[in-house]
Structure formats: structure tokens, C-alpha cells
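Here's a structure for you.
Not every chain of the complex is shown here; the ones you see sit where they belong.
The first chain written gets the first letter, and so on, giving A, B and C; residue counts start at 1 in each chain.
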């Protein structure tokens, strides 16, 4: 006998290509799973900030009467309490990507790998530069997850004393800001060997700025998360500076919804922690990470 | 007789004007109930009121500032920074003494004092420094958030668990079936109404916003009153923050983003003119509730593409404003 | 109870402009003093210094023999010195009661005692003869009513020296009489009164001594009884003034005699203010409008200009039917209106003189680019033509004295060269010399074939100037008085409805 599952999905609003991918994949999962399972109802809510997401959790429980929840928390620390409240009401909780500060507030955790997100590019760049050169980095928006990535990147670079990280400024995961920051990096530093743009959107801005300045010292621009545009460039080999990427696909929300829904329909639990590894994408394996229909 | 008619017509007009947001709210509630029967449940009502409390309390303070002819863009950043500093303070104090209740109490007091102090600084820059309020608070909007980012090293500042357990009842407990934040909101709103309408201070705030020169001529200490309005708003931000901290237990550089817009919108939707001079606390409260109800209804239904939520909010805000347009 | 004041060598400079050059005189206790002087003579400035709104650059004020410095009006009021402003100082969003007690709120402990303030407001409103709810926002009041509120405001303070700066400039005879009775009572109670007015008949009636200022200096003081009005006027302007009113031209032929009216209005209704009013003005005619405060004259013309909701059967200009939906269309057809509310509707006080002057006729200067040089020349001409007294042409309108602002406003509405001009209280706050200039100007306009409508509360002015006078009462056209019957008594009897 199958259980009736009323699944709530709380994710950030589509304010950036990556979160747009999350929204898209979540909707894809809803469409697919609701068709497959009569007893399943999926309600998706997108929030523009942590407070709003906490509100939505309340509403999902009070009004939508969910009995399972998949949440991509806006902020780990801020949502720990609200999620714990939901769990206390007997809702099965799967947390995606950004782990709560108190793991007891969740039943299952499906995580992206932010450490690898910073480590993989660091290792790739270090190797490609033969352990020597000047690099600049861009940061996203000041958040815990941005810190994790930056720390992972730095910890790898510690082992390469001849690689100099010239500066790492915030560009807010935004193409325009990245363009400006890169312009100024180019004005300031006469020799840059590689750029860790840390996000494919920011990489777009970086590339434009380099093109404009007609600089040819930059050998690598490393984005991150594997947007379809960048993966396409990689597959086509269109830009010699785009040599590799690191996977951090919004698709994991799809996996999380599917796993949770199917387990709950059967009345089962998920493993406490599932890590979706972030891996190096190169020309060779790029096809596996190319989803032309997704907005990301 | 003619005069009587005229006066009645006039007061009906101003009555309609006054109830504009209420009508809007009522219509929204009807729509909400039709869309989802749970909308009208007590639980949902309490949820909405509780979450309105933060913005609502800030909006009450903002109402004074706007009536006096000023503006404060920094309230969101200010709330985030206060939350961060209060959490840091409480975490530190928890290391020294083991009376978590005392620690929390000190933290709460600190929150209000800090808010008032920030507001005071705004007021002094605006009056003594003779700088446009828009500029001063745009500047501090950046400054407050930057310092929070600095103190948190770009991440989140999180309240220690032991304290969190003591503190969270402040947000999560109910008294007589009504959550504490709603009680506080109510008290702040009543206090705001009384101060605005029943004290000389409130009268002066309105006079300054209506015509600063006239107020000056009437020997009103314009600068002092202005400074006080900003300090009052700061204190309101402090109160909102002390309710906010136990809810999410942390502060990060994204905390309180765009609260300023929400608070100002609540005031204006509530019928206060941005130019100042006149306005009402009741309207502001209704405005704040109205704004939360819109997003509550959007959460409770899925008829519209999630991408268009903001559009629905926009349409509703404009419509409500249309219902209570001037004259 | 009453107090005496002495000015000693008061000097006042605004920036580098000296507007008071060492004024010294004395106001012994208990008198009623008329303070006379041309527009810009410095009367208001001196009185603002006395009452704490401005501080002297040099010199001192002695109150009851003691040198006093009032840093703000509250300090002066504490000493019993209260000023009724020439320009209204009311916060439009606040109610009458709130304005009257602004800065002096009655309290009960921490709380405002609104009930007491309302009662007291009702009392002082009754004293000045204004029948309004104390809770009405000042925004809804007309100019004359605001003036009465200003007076009531001063009464609510316990004045021992009351300064009235042109309190009757916008009042009709009825209110003026009530004010005089009030002044009489205050005088009996021992209050010292300073009365500033350009209406010399009032000065003659109410004061017992006249003090004359000219160009920021004290000129002379005389017992009122020794002076005629003409002598007062001559003292003010410092030269021999001839007749105030120009000799009247004969009335132009009426339309009944087949002539074409310049402007003809039939069946004009402004809901709540004026019902079914019709009139016509011939080319070369000066048509007056008389009535008590609240008769609806101002609103009638605001309706005509499309500034208020209204309905009208027919408007004809030179025989052609026209429609006027807003002041822009009115100007385009050749009709302009000078508002009685100078500060609120007449002038951009924050603008320069040049920008104010040309605002209604900008298309003459935009070809397609504005030419500030041309505008400046126009301003120089207007300053000469209208006798606007100002140190510099490069100041804001707010720095002009009240009377000079009025002249600028008049110059502004005449600038588009209209065919028909409606002047609502055109000489409000203007000194006799300038008044005379304005009367002659009005006559010149009429002679040039314009239709001129003068709305005025000064009956003498209407009698002296107009060919015919329409009298309104409670929103209706009560009578049309022609040249043969034009007397003050006739007008009053129609305005008050006491004409058998």
C-alpha cells in the first residue's frame, strides 16, 4: 500500500542563473513525479530571502498541510530553527546543498560539494600553471557557502607558494559586476595568468572584459557550476581560456525531490547524508553535464 | 445646510480615504479565503501577524520619520548589524556568566539601545550636518552592512545553542493564544499612535513635516524633534531585531535585505504621503499586514507561475493605492 | 499688565544688504500705534525683531526699560509680545486648533489636552467672528479665514503687546469691524497695540499715534488726531501725493446698446460655492466684484479658469463661444487671473524674480530656446513699470517685502498680455503710493480696451475705481450696481442682504 505524500519544496527564487536552474529542475521533477504517482502532490515555493523562506515553511505546514519537505535553505544558520519547527510537526525533512547548523533538524541531507567547488579549480589551475603564476579570483555574495569555496581554494593554493593570488573581490555572482571588477584587475595587474571566476555567470563578464582590453596574458578562466553556455563553449572548444569547469549542477534538487518522494511513498527513509560530488568537467566528459533545455 | 452637506461630503471623502487600505485588505482576505480555505484559519492568521511584526514595528517608527518629512533607507542593514552585534555580545557574555536568562535580557536591552544610538547618529548627521536624509541613510545602509560582513567574515553570526534555547520562546511562545511578537507589535503600534496623536512631540512631528518654517516660527525645536524621530525609528528597529534574533538565531550579510523598501511601502500604502505632514499609525499597521497577506496568499496558492509572484505583488500594491488615492 | 518698548539704534542686515539703518523710537505703554511706511520700508522686519523671529545686527530692544534679546518667538511671547504675521504661518495639514496652539500646547501630564485646546480655540474663534470647527484642517480654509485664524492664534497667547501686521489686508468690512471691536476691548484691558496697515482709514480710526518709517529709518511720529489721511500718505512716501484714484472714464456702452462684450459668462455654477452666476464685461470696462468673506467670488473665478469642478452654460469671448478647462486654455484665449493667495497660488517664492515674471508667457521667450537675456530685460521693464522695490534683481521672490511681492504677482499675470484680466484683491498689502500706481495701471489697461475684473474686499477701492460692481452673497449674484448708484452703503446693504 502506498502512502499519500504531500511534498513541499522550498527553494530560492530565480534571481541568478543557478537558482533559475534550481527552479527549473524542481518544476521538472514535479511534472514528472506527479504524472507517475497518483498519491503524490508537490508544492514548490520560491523565496527571495531567508525570512521569506521561513514564512513559506510555516505556510506549507499550516495551509498546504505537507508531510514531507525538500528544502534548499537560503542560509544554513538562519533556517535551522524554522526547519526544526517543521520537523517537530512530524514532517519528513530532506535538506539540500546547504546543511543546517543543527543536523538533528533534518532527516536526510543531500549535499553539493562546496569544498570540491573551490578545491577542483585550485588544483586544476595550479597544475596548468605548473605551480607558478599570478591569479585573481572573484567572490560571490558574502555568505557561508562563498566562504567555504574560498577557503577550499586557498587551502589548496597554500601548497603552491609560487602562485600568487593577487586579489579576490566580491562580484556578487553577477555578470556586470564581474565585468567591472575584471576591468579594474586588468588595469591594476599587468600580468595575470589565470582567473578563478568561481561562477559561470561571472566568467561571462570576465571574458568580455578581457576581450575588450585585448589582453593575451590570461591563459585560463575557470568558472564554476557548469552552466549550459559554458559547457557548450567547452564542448565546442570555442575559447582556449575555457578549458575546464567544475560540476555543481542544480539538478541535485531534482534528485532530491525524486529520492524523497519515492522513499516516502514507500514509507522508507533516505540515508542520512548523500553527497553529490563536484567533479572536474573537461572537454572529455562535458557531454554528460550538458542540459540545453535548462535555463542554466 | 449647504455647509453641513459640504462638510459631510468632505468627511465622507476623508473617511473613504482613511479606509482605503482597510478595504483593500478586506478584499484581499476574501480572495485569500476563496483561493484556499485554510487562509481563514486562526493558525494562518497568527502566522501572518507574527511575521508582519518585524516590518510592522519598523514601519511604525518609519511612519514618524516620513511624517516629519524625512526618510531612512538603512533600517534593513541596521537590523542586520544590530542582530549580529547582539549575537556576538550574547555569545561572549555566555562565556563569562552562566545565567543565560540574564545574558539574553542584556542582549535584548542592548539591541534597543544600539538601535536608538544608530538613529541618534542619523538624526545628528541630518540636522547638525545639514545633509539630506536620503544620502545619510544611503551611506549608512552600506556602512552597517559592510561592518556586519566584516564581523561575520562574510558568513553568518550564529547564536550559541544554549542561549538559543532560552531565547527562542520570545519568538515562539504564545500568550492567550497570541504569539509574543504580535503582542509586541500591538504594543508598539498603540504606543506609536498615542505618541503621534496625544503628545506634543507627535504634534511637532506633524507640524515639521507639514511646514518646517512654520514649526520653527512657532519655536518648535525642529532639530531636536527630528533627531528624536530618527532615534525612535532606531529603537523600533532594535525592538524588531530583538524579536527577529530568536526566530532565525543568526545574522548574515543577507539578513534584512530590502526591509527598508517594505517598511516604507507599508507606511505609504497605509496612506501617509511621502512628502510628510500627515499620516496614521493605524494605516501603517494595515499597510504592513496587507503586504504580508499578499505574499501569504501567493504562498498558499499555486495558480500563478512562481516567476510572476513579484508582479502580482506589484499589481496589488498599485490597486490598493488606487483605491485610496488622494481626493 | 501692559508693557512699554523702546528701540535703540536697531540695524538689520540680510547678507550685506542693510534694511534697517539704526531705528530708534519708543512705544509707551497702553497706546495703539499705527506703523506706516511704504512697501519695503522695514516695518515687518522691525516687528519681527521685536517679537523674536529675527535678531538685530546691531542695537537693542528695551522692554519696560530693560534690554532684552529674544532668541525666538517663544521668548518674546513669554515676555508678552505677540506678532500676527503679515504672511500666514500656518501648517496646512494641521487643524485650526492644532495651529493655534502650536508650540504652546496645553497638556495634562504627558498628554495633550485636546479637549481644553478645542474649547479655547472655539472661544478665540468666536472672538474674531470665525464660525468654523476647530478640528478642520487649515488646508480647507480660504485666505480670509486663515487670516482670522492668525489673529485668533495671537489672542490665544496672553499678549501684553500685540503687533498686527496688516491683519485686514484680506478681510471684508464685516470682519474688519469685528476686529476693531476686539482691538477696543484689548486696548481697554491695557494691551499695547502696534497696528501696521496700508489702509489709512483704518489707521485713522483705530490708532492714537502714528509712527512713520521710510527706507529703513524712523521718520516721524504724530498723534493721529492731528493728521489727515492725505498727510499720512505724504509722510509715508515723502512727497506730495495727488489723488489716489484716477478720474473715471465714462462707462462703455452696455451690450444692450448693441456693443460686443469682451467676456460674457452665463449660468456659471461651482458646486458648493456659487450658483448660476452670469455677468459680462465690456471692452474698456472695469467691473468690480464685492461680497463678504465666503460669498464665493474667488471660487467663482477659480471655477471659470477650470481650477475647480464647475458647470457653465456659455462663455463668450468677443462674441465667440469658448471652452476653458484649465488655466492654460484660459491664457491661450486671453484670460488671466491674479490669485488672492500670493504665497500659495500666486508666486514661486523659491524662484528668482525673472522666472516668476515670465512663467505664464514662456512661449514668447522659447524660440525654441529660452533667452535669459530677453527675460532679464523684461524684468527690468516690469520693475520700472510696476515700481517693484528691490536691492537686486538676482534674488528670490521670498526676499521681497510683501507689497513688492504683490506687484511682482501682478506683473506676472499681465505678462501674457491678456484681453480680460481678473484681479483678486490686487492691492492686498500694497502701500498707498503703489496702490495709486496700480489703480492707474488698471485704468490704463481698461483704456487700452481690456476687460478688467477687480475682486476686492475694499469697498472704497471698488467705488473709486469701477464702472459697475457685482455684489455676491452666499454664492449668488445679488445685485449689479451701476455707476450712478455706486456707494459703499449700497454695496454693503446688498452684500449683507439688508437691502429692503
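Keep this in mind: a contact is a pair of C-beta atoms (placed from the backbone, for glycine too) under 8 Å apart; a residue touches a chain by one contact, two chains touch by 3 or more.
Please read all numbers here as calculations on a predicted model, not as lab measurements.
Just one of each chain type is placed here, yet the complete complex contains A x1, B x2, C x1.
Keep in mind that, in the parts below, only the chains that are shown with their structure count from here on.
The touch graph of the protein chains shown is a line. Centrality annotation: B (chain centre taken as mean Cα position, compared with the mean over all protein Cα atoms).
Centroids built from CA atoms put chain B at 33 Å from chain A. The distance from the centre of chain B to the centre of chain C, each centre being the mean of the chain's C-alpha atoms, comes to 45 Å.
If you average the CA atoms of chain A and of chain C, the two centres end up 72 Å from each other. Taken residue by residue, chain B touches two or more other chains at no position, since every residue touches fewer. Of all residues in chain A, none touches 2 or more other chains. Considering their complex, residues 13-14, 23, 43-46, 48-52, 54-56, 58-60, 62-65, 74-82, 85, 101-102, 139, 141-144, 146-147 of chain A touch chain B. By the touch rule above, chain B contacts chain C in their complex via residues 2, 6-7, 9-10, 198-200, 203, 206-207, 209-211, 213-215, 217-220, 277-278. By the touch criterion given at the top, residues 53, 72-75, 77, 85, 89-94, 98, 102-105, 107, 110-112, 114, 133, 140, 272, 475 of chain C touch chain B in their complex.
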